[in-house]
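All protein chains but one are shown in place.
== subunit A ==
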Amino acid sequence: MFEDFQADSSISPLPLLEAKIHQTHSLARLLTKYAEQLFQEYVQLQGDPFGRPGFSPPRPPVAGLSAPGAGHAGLPLPERLRLDAGALAALPPLLDAVRRLQAELNPRTALLRRLEEAARRARALGAALEAVLAALGAEPREPRPEPAAAAAAAAAAAAAAAGAFPAKLLGLRVCGLYRDWVSRTEADLGQLVPGGPA
């Protein structure tokens, strides 16, 4: 059904499904803007060189979540959307962990609320995307190893023990991943929107 939806323009999708896809795409577009704002606010509060052009700290995988790979765009759309949904499910515990670290580094700043909001938004977008995938009859994504929240908390604890600078780096990595995956989701959903790029 997924491929039919894309390939055959003579098939009229259910109006509700089309509306849901539009809605989810619009949500992804909005969250892309918020994710960029979060990233900018984060780097500003950590101080230079965070946020400087050319700042290139180590970027290893974080708690099993890596950035969208170079080959992501070449994958079939259902697979891309499944990867997007998986990333969006992995992000909230990481954002919560970063918020706890920033509560020590930047107490009583608006950044803490923004990180909390980002976790909620990632959950919302992930749930919406899962609903779209289910409606399209796509195979469900592989469940992530549990518990993701405990893994993220342990990662944050390790960063805190390592010092303030590693904690700042962890947050930079997570905020960057959040921005990258939300943006990737918007682009992938855009191909599902009727009239969007193929």
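The rule is short, and it goes like this: a residue touches a chain if its C-beta (ideal position, glycine included) is under 8 Å from a C-beta of that chain, and two chains touch if they have at least 3 such contacts; residues count from 1.
Assume contacts and distances are computed from a predicted model.
This figure omits one chain of the complex; the name its UniProt record holds, of "Cytokine receptor-like factor 1", "Immediate early response 3-interacting protein 1", "histidine kinase" or "tRNA (adenine(58)-N(1))-methyltransferase catalytic subunit TRMT61A", is "Cytokine receptor-like factor 1". Of the options A:Pro15, A:Pro58, A:Gly74 or A:Gly195, the residue whose C-beta touches the omitted chain is A:Pro58. For subunit A, the residues touching the chain absent from view are 45-50, 52, 55-58, 60-63, 100-101, 104-108, 151, 154-170, 173.
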